[in-house]
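Just one protein chain is left out here, and the rest sit where they should.
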Amino acid sequence: MSKKTNKSAVKTPRSAFWSSVWAIVWKDLQIEKHTRQIVSVMIMFSLVTVIMFNFALEANLAAAREVATGLLWATILLAGTLGLNRSLAIERENQTMEAILMAPINRSAIYLGKVISTTVFVLILEAILVFIFIIFFNKPYWRPQVILVLFLGTIGYIAAGVLVTSMTIQTRTREVLLPVLLLPLSLPLVLPAATIVSSYMFPQLPDLAEIQTPLSLVLVYDLLMLTVGFLTYHYVVES
Amino acid sequence: MTALTFLIILMQGPISDPNATNNYLLLGYVVMWIIGAAYVVSLAARQRNVRQDIEMLQQLLQDDEDTAV
Partner (left out) sequence: MELTRLNRNVRILNWAAFVTISIALLIVFFYAPTERTMGNVQRIFYFHVGAAWVGAVAFFVALVAGAVYLRRPSKKWDTVAVASVEIGLVFLTMAIVAGSVWGKPAWNTWWNWSSVRLTTITIAWLTYAAYFMLRGAIEDEEKRGRFAAVYVIAAFVTILLSYLSIRFVNDLLHPVVVGGTAEALEGQAAESLQEFAPGVESTRMVISLNASVIAFSFLYAAWMVNRIRLQRFMDEAANLKMRVVARLQGELS
């Protein structure tokens, strides 16, 4: 007993912050493991989307292969809105958000926790999508640089997404409003990211000078969005 | 002599007549300022509507007070 109180007394604010973050991530992962509502919805939606696109482009296979990267990102963006909606709606439905807010947890920790857990879900989706795209379009999406850019892009997208979704689920129009707000907001990230991925689709690897500008744009976006979310999440969830 | 004339003409530069694109210049400015003017008009219209609303509402409140008394 005394050992336990000793431990919590020694806890620094910073470690308390991070333990809140991981607590939220763990909670979300556990819930998803049991209910499987987020990842499965995203995967189903993505499959349908990819098949739909394939139908649309079937007449012109060459065109399909050319726009494949754009298709990949579009699918991730759209499926992502579903995942974001679900992830934050769960809190609202079960009123867990209110419970979390009543505890003295740093709001920014909630934000980070949500970003990390939702990113994990979308990354799972992307793993499946990459696999599908390699097979359907016969393009080297397995390249490590591509994976890295997908990873970085997802972080930025979800960073903006959690912030905006937390707002839209509190509005009258809810899910309808999210794509309208989030998609334009995330395009400055997706465009350079797609450019980088496209440049790796050829047998010859691009040199660093080609990709350093779009890469820095992606990184700048990630940093800025995470910072904005971190600083302002408090104002979005307070009642 | 002819060779020199040719050379001089060639050295003129890419465009000989700067006024060739004047139509676009005019179009660009006109469209830009139509947008600006449209905004000013919208401001003025909203202002007028709001003024009318306020008058009407104040009138309603006044009438109500008069009948209450």
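Chains here go by letter, A and B, matching the order in which they are written, and residues are numbered from 1 within each.
The rule is simple: a residue touches a chain if its C-beta (ideal position, glycine included) is under 8 Å from a C-beta of that chain, and two chains touch if they have at least 3 such contacts.
Computed from a prediction, not measured in an experiment: that's the story for all the values here.
Every shown chain that the unseen chain touches in the whole complex is listed here: A, B.
Of the candidate positions A:Ala16, A:Leu101 or A:Leu217, contact with the unshown chain belongs to A:Leu217. Summarising the interface, chain A meets the missing chain with residues 160, 163-164, 167-168, 170-173, 177, 180-181, 184-185, 187-189, 191-192, 213-214, 216-217, 220-221, 224-225, 228-229, 232, 235-236.
Not every partner is drawn; the one left out touches chain B at residues 13-15, 17-22, 24-25, 27-29, 31-32, 35-36, 39-40, 43, 46-47, 50-51, 53-54, 57-58, 60-61, 64.
Here, only the chains that are shown with their structure count from here on.
Distance between chain centres (mean CA atoms), chain A to chain B: 41 Å.
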